[in-house]
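Below are the structure tokens for one structure; questions will follow.
Of the protein chains in this complex, all but one are displayed in their positions.
Take a look at chain A:
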Amino acid sequence: MKHSVNRPPTPDGAEDQGNEPILQEIINIKLIESGEKERLMEMLRERLIECGWKDEMKALCRAYVKKKGRNNVTVDDLVHLITPKGRASVPDSVKAELLQRIRSFLTSAAL
């Protein structure tokens, strides 16, 4: 018997979630087309630099590079290194500001 026979079926997602991916795509497109995504990115970047978040991440990277040696480091390594800490260490105020902005965009985009 092939192993794959016993594999659980691929989750299609529940009914009520069926619309979400499509909705998300639509919103994404709207974000990009209106230029709002770019603006949000720049704003987030700026806030994260101001609060020192970027420096913290760079310090983490540098320590990792120092440990592993410059030539043994890949971008992937660094991404995996930073992602959990990065997500957790965004200041609440920054997060709140961005979320607020996004939400107002969503409502104004007539959803």
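Basically, a residue touches a chain if its C-beta (ideal position, glycine included) is under 8 Å from a C-beta of that chain, and two chains touch if they have at least 3 such contacts; residues count from 1.
Note that contacts and distances are computed from a predicted model.
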Checklist outcome for this item: Expected UniProt protein name for the omitted chain (select from "Tetraspanin", "Calcium homeostasis modulator protein 1", "SAGA-associated factor 11" or "Transmembrane emp24 domain-containing protein 4-like") would be "SAGA-associated factor 11"
Checklist outcome for this item: Residue list for chain A contacting the dropped chain reads 23-24, 27-28, 31, 37, 40-41, 44-45, 48, 54, 57-58, 61-62, 65-66, 70-71, 73-75, 78-79, 81-83, 86-87, 90, 95, 98-99, 102-103, 106-107, 111
